[in-house]
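Rather than the whole complex, this shows some of its chains in their spots.
Chain lettering (A and B) follows the sequence in which the chains are written, and residue indices restart at 1 in each chain.
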Amino acid sequence: MAGNTFGEAFKVTTWGESHGTAIGAVIDGCPPGLLIDQEDINREMARRRPGQGGASSPRKEPDRVEILSGIFTPQGEEMPRTTGTPISLAIFNKDAHSKSYDDLREIFRPGHGDKTYLAKYGIRDHRGGGRASARETAARVAAGAIAKQLLKRHGIEVCAYTLALGGVRIRTCDLSTILDNRFFCPDPVAARQMEARVSEVHAQGDTLGGIVEIRATCPEGLGEPVFDKLDASLAHALMSIGAVKGVEIGAGFAVADMLGSENNDAIGPGGFLGNNAGGMLAGISNGEEVVIRVAVKPIPSISREQKTVNLANEEVAIRVGGRHDISAIPRIIPVCEAMVRLTLADFLLRDMAVRRNMQAWI
Amino acid sequence: MAGNTFGEAFKVTTWGESHGTAIGAVIDGCPPGLLIDQEDINREMARRRPGQGGASSPRKEPDRVEILSGIFTPQGEEMPRTTGTPISLAIFNKDAHSKSYDDLREIFRPGHGDKTYLAKYGIRDHRGGGRASARETAARVAAGAIAKQLLKRHGIEVCAYTLALGGVRIRTCDLSTILDNRFFCPDPVAARQMEARVSEVHAQGDTLGGIVEIRATCPEGLGEPVFDKLDASLAHALMSIGAVKGVEIGAGFAVADMLGSENNDAIGPGGFLGNNAGGMLAGISNGEEVVIRVAVKPIPSISREQKTVNLANEEVAIRVGGRHDISAIPRIIPVCEAMVRLTLADFLLRDMAVRRNMQAWI
């Protein structure tokens, strides 16, 4: 009933609060025999780390992932492999100044979960947002790095990048350039405009929203209709990231203005002749590229004054100081990739029983 | 692993193919004692029925729901009540002309799941789309009508209506007028323009997309972070409807262009002073109205010629005739309501153990 687990076959449970002892994840269902490259996990973690530039907070989090179980180095090999048993991942919290949150104990920050967590649970770890902190997504990135190893073996790759930030949208899209700027933006000109926009808004004590696009190569046949359609589960996965307020697949909201004859992707002997569908039909991947976009809301922690109430329901003004990002972009990008990877890994395993059995009779 | 079940506490499993013997649903977890008003279920079914006007196909489906289990009329009462055991709902198919689908046995219709179902399962019930038919949603509406009874007891109401159809968007929004036109459109002027647009496109043998908005009253505290956030599960629920290609909550994709100071809903002693959040924060309902929009793609069955391939992967042309709708709107409206109801009923029950236990210590 509680909702801290994602996936059915490749099942991930995350735990931990922003300023507790540690955060982490347990993966149950990872197939045995996968090589685990600790360096690759660290690379993924580094991409989510704060302090990567002006749009992100200068706070340093080393975020070293410890693998507490589920791997074993066979005699004569150098790298550990998964054993098929649960993989426990932990990241111990270090750079956490709980004291600096003391003044938030009795006040509800607008745009945060302070009020709803207290309403639901009757008790609240107010330090840094507790469980509702974006810090929780570090555990998702760690788990996603394991899923990445599984997907790689099946030729599945996932890549996310920035489509819009603070009102600046890309006009060209060259994915080979996304590592050239800190926004993972595929339009170098737009990237420079985004930088300017970030500086401008930073000076105002405000924050920015944007749009992230995720693409994935994907074999035909993944997805479990009618409720666990590939699109439905991807929407679930991505909307479970705190800052995401919208998800669209392929043509997305643009379909509202299209005719059937425009929107339908014709089919040729070599495959589909378009990809308005975004890589899936009737909830099952069709072999084309999976294309998803998510709307990212501005970070709610702003240093401008806002109206709110305290525990006694008295009107108060608040300015949220501290080391906060100007936008969830770019740090949300590896989180989006992780959630798409966890979804695809889950569907890959769920699909295997079906296909393997099919081979027996065809 | 297979994905035909929705919900954890109020759990619905649907079954059935468009042209099989019947379609239906089993609800496991419905609390006992709810009065079941068969007439109300029929009213919900009638709203989803085709033949309601030009935008919908003239095919008649009586769609009478039979309740095969899980209810009992206590001595001295007149209406049955739920017993806490599984509620089995069946709708027997009557007006199904399988023959008319014979020419689709060997061809993949663009925009449909024909190709992906065959890729996944290696076998395909081609008659009317089989399991991938929109007819499957009738079972969801039937189950949603039971959820409606549960929600009513807790003061939760759900209402969906048309925001855009075929490029026509509403400019005013008066929910008291949505029953005055067949599109459940809250702007009478736009509704007339939608009629005109439907006639125009119908004449061209083409189809139309649109946008549906769903609102729900909802008590504080529903939603199960971090993965089963209320928004995440609503996105899952709605994206699992075949025609839906995008879901947004509250301000949705508009957040991409907003500043934090614009997007944050300030809080006053009487509640939130805005609702960009769409009724939830950190995945938990905040007591404000839940607001969701979904993008609905044009019906893929068009009578204009399209390019596709047959089972032998040879290029062929296809015109999909038959009794098809011009748009999934308005028939998708009760389906959207049903999916939101199923989600809220599930979260209501999932929340109860938590709250009840809380009362013991506070």
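The working rule: a residue touches a chain if its C-beta (ideal position, glycine included) is under 8 Å from a C-beta of that chain, and two chains touch if they have at least 3 such contacts.
If you're wondering where the values come from, they're calculated on a predicted model, not measured in any experiment.
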- line: Chains shown: 2; total copies of the one sequence in the complete assembly of this file come to 4
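The criterion applied here is as follows: only the chains that are shown with their structure count from here on.
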Message: Averaging over Cα atoms per chain, report the distance between chain A and chain B in Å.
response: 26
Task: Please give the residue numbers of chain A that touch chain B in the complex, ascending.
output: 1-6, 8-9, 14, 108, 110-113, 115-117, 119-122, 131-132, 136, 164, 166-167, 201, 204, 206-211, 220-221, 223-229, 231-240, 242, 244-269, 273, 277-278, 280-287, 295-302, 304, 306-309, 313-315, 350-351, 353-355, 358, 362
